[in-house]
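Of the protein chains in this complex, all but one are displayed in their positions.
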Amino acid sequence: MEQIQIPPVDLAVVAPLITVVGWAIVLLLVDVFFVPAGQKRITGYLGIAGLVMAGAVAAPLWGSDSSTFGGMLVLDNFALALTWIFLLIGAISMVIALDYLPRQGIEQGEFYPLIMFAVSAMMLLGQSANLIVMFLGIELLSITLYILTGFAYPRLSSEEAAMKYLLLGAFAAGFFVYGIALIYGQTGTVQLFSTAPGQESLAEYLGRQTFAAVDLTLLLVGSGLVLVAFGFKVALVPFHMWTPDVYEGAPTPVTAFMSVGTKGAALAALLRLLDMALPSLQPIWLPVLATLAAVTMLLGNLGAIAQSNVKRMLAYSSIGHAGYLLLGVMTVSERGVQGFLFYLLAYSLTNLGAFAVLIALEQRGEAAWSLDDFAGLWQRQPFLALAMAVFMLSLAGVPPTAGFVGKFYVFMAAWEGGLGWLALVGMLTSAIAAFFYLRVIARMFMQEPVRDVQPQLFRGLTLGISIAAAGTLIFGILPTLLINVVQQTALAVGR
Amino acid sequence: MTIVIQIIFALIAMLILGSALMMVLAKNVIHSALWLIASFFGVGALYLLLQAEFLAVVQVLVYVGAISILILFAIMLTRAADLAGETGRQWNNRWWLSLAVAGLLFGALIVPTVIGETWNVAPTEVAGAAAGQATGIAGAAELGRGFVYEYLLQFQVIGVLLLVALIGAIVIAYDETARRRRVLTLAEELELKKRQEAREAKEAKQSRKGKGEKPLPAPVPTDTLSKGNEGNEGNEGLVVR
Partner (left out) sequence: MTDAVPLSWVLGLSGALFCIGLFAALARRNLVGVLMGVELMLNAAIINMVAFWRYLEPRFITGQNFAIFIIAVAAAEAAVGLAMIIAIYRNWQTVKADEVDSLKG
């Protein structure tokens, strides 16, 4: 009987991940045994503390470029930047959920550890360099989100949304696995790129082959199926049918969380797959992705125009934003990666803030989300109205907000990458989108109240909205703060 | 020998695909589930034929033993809804579209891909030994070693994933009404208020009419509120259980 070897694991690479997962597991136990019912916000505070701690653990790792687990997990500046963005998303979602859960009568301590598990899955996706790890990360994220979507259990819409999400997600998982199997069949490996000399990987396999010499059909079909699965997760247009229903039905903090988190994590994984494993196939996948992005931007924003329910409108607009994010993913360039990161952060702050404003208008299961309910908000709650105006301007891409800089960045990346027409489509759709974002602002500031809606602000909610609004404005006015950081990331990713 | 294996393969394939087809076609969900179990068994047999013995056992244990039983439980627990609709359609209105998608995917994509590909098949034991190459098939021992060495990360992630699924199933299906305090929505509260006012108005009217008349039966109790709203599906949280 030979000895079982323990593989050498570089703990630094997994430190932030371990912190979040370990803290979440401990928190589950603490919640059950030490936190009394009705005081579950204590669990929330502890969860936020865990996320902050993970962020601190990740700080000294900046600038490292290492991998572990046989190259399956990598840690570069790109992954670290993503880690911080995801931790921020998780923390803000928890902050705005602190008051939401008891008000809705759905307060359960499991909510916060589940958010932490979802954040860890997103971090795993940002770090993974292996298709199977990617699949497991996506599944961990999805399963957590199914549960969170159905968290407002006695509410019918929440249950329905969770079920729809689960069926579509499981369906996409089938495509993903089948695609991975085909890729494995062609290449004999599922590693995206080699982290050590002599290691088998997709990038190396493609580097070895000349196009004429070998038939790549299987790899292409497999990648196509994987792309379909990603399309479902990110809600790109032909695969977006579930999004409005799920986003509308889910508890609002969860909607905020998944509208930014899932897209960010899945697109980051897609970016690694396309830019690092399959860059030599760019002539084949670029037209496909460009078409997808164009259709996504167009239909997402057109769909939003018809909505009178603001939550549903934001759901459609988030489909459109996935298209803008995709612009940064598909231009295999440093500028694209930087644009993707900047846009992701700007969009995350803005969207989280916008949904937080919706929470303030949601009272005890009665959602006041129609456009009429926003009428005259300025007179009743100037703070909310101002914050919402900032978020709407940022989503529309109006200076001086972060959304403008983000859009500018990804459009420039697309332009430089030879996708000028796509940048034009992006600008056109932004103009369309401005219509329905500005409509909300007009309602808030220029109309008398139509209905008797009493927005309720709590400390946590105010804090969450303030952070989001401040971030949106600061990164919009002084984008160099962030650009300097972001520019260091691209070097590591473009090895 | 070759022909025997081919016949066995054909039988297994027929079992898998036949029961899968029956699963789709069966009207009764229970029959569907039973056909699904048959199909799972067939897949297990295929793994045996492919010399993946451990996987065959896992297939039977997990799919036949756990997932299928779970499915049967779910069907039994949700059966009352189905009893009436036993004669209803088992497919939705767009089934022809689904058929087209599935058929196209199979006929236009998978079959040509699979047939057109030339496979770099590893040498069989006899041929490999003759050519001096290492042969042999990895078994359960290598599989276990893989879990703790090469694929340690995935193994850990799977652990977290199963934990999350465990918590999730409990959070979703465990129904402790006391824990989930039902909060009335504004619409419900308004309705209650309206009825209260109507009742008071009525009582005031009666007291004006004089003492001689018998009081009307008790006003609508608040419990029946949910009944009045049952048809209103779009409203959230209106079902009081």
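Observations, loosely collected:
As written, the chain order gives the labels A and B, with residue 1 at the start of each chain.
Quick note on the criterion: a contact is a pair of C-beta atoms (placed from the backbone, for glycine too) under 8 Å apart; a residue touches a chain by one contact, two chains touch by 3 or more.
All of these numbers come straight from a predicted model, not from anything done at the bench.
Contact residues of subunit B toward the unshown chain are 1-3, 5-6, 9, 13, 16-17, 20-21, 23-24, 29, 32-33, 36, 39-40, 43, 46-47, 49-52, 54-55, 58-59, 62-63, 66-67, 70-71, 73-75, 77-78, 80-82, 85, 88-95, 97-99, 101-103, 105-106, 110-111, 114-115, 117, 119-122, 124, 134-138, 142-143, 145-147, 150-151, 154, 158, 161-162, 164-166, 168-169, 172-173, 175, 233-234, 239, 241. The chain not shown here touches subunit A at positions 132, 135-136, 139, 143, 146-147, 150, 153-154, 156-157, 159-163, 166-167, 170-171, 173-175, 177-178, 180-182, 184-185, 188, 190, 244-245, 248-249, 307, 309, 312.
The definition used in the following text is that only the chains that are shown with their structure count from here on.
With centres defined as mean CA coordinates, subunit B is found 26 Å away from subunit A. Contact residues on subunit A toward subunit B in their complex (touch as defined above): 4-7, 9, 21, 25, 28, 37, 69-70, 72-73, 103-106, 108, 110, 113-114, 117, 120, 124, 132-133, 136-137, 139-140, 143-144, 146-147, 150-158, 162, 182, 215, 217-218, 221, 363-367.
Listing the residues of subunit B that touch subunit A in their complex gives 109-110, 113, 116-118, 145, 148-154, 157-158, 160-161, 163-165, 167-168, 171-172, 179-187, 233, 236-239, 241.
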